[in-house]
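Only a single protein chain was left out; the remaining protein chains are all shown in position.
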Amino acid sequence: MAFTAPKESYAGKVYSVTIGTGDKAATIGGENVLSFHSFEGETPNRPLVAFEIQDVPPTDWPENVRKVFDGVSDDPVKWAKYCQDELKAKAIALRLVGTHPDRENRSAEDAAKTVREVLAAISVPLIILGSNHAEKDSSVLIAAAEAAKDKNCIIGKAQEANYKTIAAAAMANNHKLIAMSELDINLSKQLNILITQMGFDKERIITDPMCSALGYGLEYTYSVMERIRLAALTQNDQTMQQPLLADVGMYVWKVKESQAPESDLPQWGAAEERGILWEAETATALLIAGAELLIMRHPRAAAAVESVIEELV
Amino acid sequence: MALSGVEIFKLLPKTNCKKCGQPTCLAFAMKLAQRQATLDLCPDVSEEAKQKLGEASAPPVRPITLGSGDKAVKMGEETVLFRHDKKFVNPCVFALEVKDTLSEADIAAFCNQVVDSEMDRVGQKLRVNAIMISNESGDAAKLEAAAKTVAAKAAGVPVIINTTNAQAAETAVKLFADKKPLLFGANASNLEAMAAVAKSNKASLGISAASLEELSELTEKAKGFGVEDLVLDSGARKAKDMIEHNTLVRRAAIKKNFKPLGFPVISFAQRGDSLLEALVASVCIAKYSSIVVLSSIEKWKNLALFTLRQNIYTDPQVPMQVEQKIYNIGDPKADAPLFVTTNFSLTYFIVSGEIENSKVSCRLAVMDSEGLSVLTAWAAGKFTATKIAAFIQESGIDKEMATKELIIPGYVAILSGSIEEKLPGWKITVGPREANAIPAFLKSRA
Partner (left out) sequence: MLIIGEKLSIIAKRVREAMMAKDKGPIQEIATRQWKEGSGIIDANIGPAEDGGEDLMQWMVTTIQEVVPLPVCLDTTNFSAIEAGLKVHNNQWGKALINSTSNDPERFPILELGAKYNCDVIGLTVGNRGLPADADERAAIAAEIMGRAMEYGLPLENLYLDPLVLQIATTQDQARHVIEAVKLFQHINEPPMKTVVGLSNISNGCPKALRPILNKHLFVLLMDAGLTAAIADAKEMAEVMEEKQLILDVYHGKEIEDKQKMSEIKKTLDVILGNTLYAHSYLEM
């Protein structure tokens, strides 16, 4: 019996999405096969790793990832420049967590100011994230989108409860938009439909099916991503052909495995290495499942993921 | 594809004679499909049926056992390409490579690490499953010595002997002759000799080739030499090539029923940097490797790799469950609200996520409801007033609370009166139906 390679070709294709401006602009997506399946189709762009920074000091991050940014994380501009210049970040994700009403409750104007300052300091693409408070995000992200007008940022996250205002702001100011739903492929499709029904270009959306950390529901995110990608490719479903986002750092650096000290749990081994691997491995699994855009915290985890991407392309 | 019970049933005589020990032919067919019975138990089966069943009943990826005794591990038997379609069957084996150029003390230390690697996670015992002894020295005596050390220091741990030298293989494999080792290192130039060693020692045989075409030819030849239990190495060493080759092998076996590649795959993840090695191993776990060879097994690395393997090999049809207990979210004080929900892991992740999002410290009582979501569990009688009341009572949580108040999911508002009756002194509050309304709900109480 002679072997013939059972290669697949698909009807559909993932949209190419470019973010940022100038020579540091980055493009993700564009493939017409499953992740890293370059042996049977086109995979023109590498996945992009964005470094997460915040508008307020990361007091809620565990020590092992917080300490890396000591001396810069008290100021988002310093922090952003450090990521770009020292850590060679190819994109920055600014999370405006300080605007959450139960945190510092920073105003939309303050958030817009931070966005302007960070944008002035960096040349790599910027992702602007709210505090995940549906109501507050509406006003904060409108102000942030205006402050970043024409910088071709990604604004997020638009959810079922607030997509109208956020999508309108992204549209008016020429940004891309993250559409997020909670681990439900059908609701993810529905949200993309609703956003495009407003007149928003479907090729300017990034889909976030919601991340989950290794050991804490990762298999759900993994399978939802895989199914979204298969719907895009095999069914040529135009509402599911957006690049996928994995917002890894935020989910990983709150689980026990990423922070419990070795003295408490000797069988789990060195805490620092464990936390870094937890983030990098969550990211790697989701890359295989289909993620093109990763938001990460620990520079060593991000560097390790870059190395494995280097082996995969 | 293997035949289903119903397809087998159609080939049976349908006499319901009970001579096979089963009440009906159908029941017998189902047993055959699950390989809990063999066809010779049926006295009336036709020759035609026998032939058809024999051909088709072989699974697309041959089941192979590595090792013997309670540490033996099964590989193969996979039926799908994507985990959401059906459960990935046999979790991949992690094997630590031990080179025969190491000192006896170093080899013994590696053995101890493997033996000590076992840990519990979500009720499962997880471990580094095997040791690969590599004939790095090229010297048969050194390989034998290393194998002896492993046999003594890691007794019972399944073994892979890695050499291309048939004479060296013979002496080392012999040490594990009745323990189902894997002899790895057959290739185009040594296949016949290696197959003979594997055959006489009842070992499985790992075959390396430079391409999938060559590999398909070699496995057919090996079968010709009388070795059926084979493990595939396509020569892929870079992660990109592993994805390509493993995907093509799995597709050929499952979608084309291509027998020459219907075997488990071995992948080599060893890298100079342990962190990168773990990530390459992660790619192997997700993409169809049955054996993943590692060069180091630090505890932090094991925990992460075991967890990913468990996540990927979870049955998508069986809801993942979290442990029944009262979870603290944030730093709950005596006046912190107490929620109750079911132990379907997704329910737990989303409810706890929304509580975190609200920035209000709370307690979340997660009740064993066999992994069903709230409404389903209620309808199935697993999330009832009696059971909720008993769980809260037995938890003794009231001792830590200033006011005895329990917030129940809005979907089971109907239970509030009944729980109140069964939990004297408690106030039952009906919470939101959907988790995403929890932050607003908590805010309205503040």
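Here the chain labels run A and B in written order, and each chain numbers its own residues starting at 1.
Criterion: a residue touches a chain if its C-beta (ideal position, glycine included) is under 8 Å from a C-beta of that chain, and two chains touch if they have at least 3 such contacts.
No experiment lies behind these values; they were computed from the predicted model shown.
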Residue of B:S4, B:Q51, B:S200 or B:N328 touching the missing chain in the full complex: B:S4
From A:D184, A:E203, A:E262 or A:E306, residue that would touch the chain that is not displayed: A:D184
Residue among B:A385, B:L423 or B:L442 that touches the chain left out of view: B:A385
Contacts of chain B with the absent chain, listed as residue ranges: 4-6, 9-10, 14, 22-24, 26-27, 29-30, 33-34, 85-87, 315-319, 370-371, 378-381, 384-386, 414, 418
Footprint left on chain A by the chain that the document does not show: 184-187, 189-190, 193-194, 197, 231, 235, 237, 239-240
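In this section, only the chains that are shown with their structure count from here on.
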Rounded Å distance, chain A centre to chain B centre (Cα mean): 29
Of all residues in chain B, those that touch chain A in their complex: 82-84, 119, 121, 212-213, 215-216, 220, 238-240, 243-244, 247-248, 251-252, 255-256, 258-261, 273, 275-276, 278-280, 282-283, 286-287, 298-305, 307-308, 310-312, 314, 316, 320, 345-346, 349-350, 356-360, 436, 439
Residues on chain A engaged by chain B in the complex (per definition of touch): 1-3, 5-8, 36-39, 100, 102-103, 132-133, 161, 182-183, 212, 214-220, 222-223, 226-227, 230, 254, 257, 267-271, 273-274, 276-278, 280-281, 284-285, 288-289, 300, 304-305, 307-308, 311-313
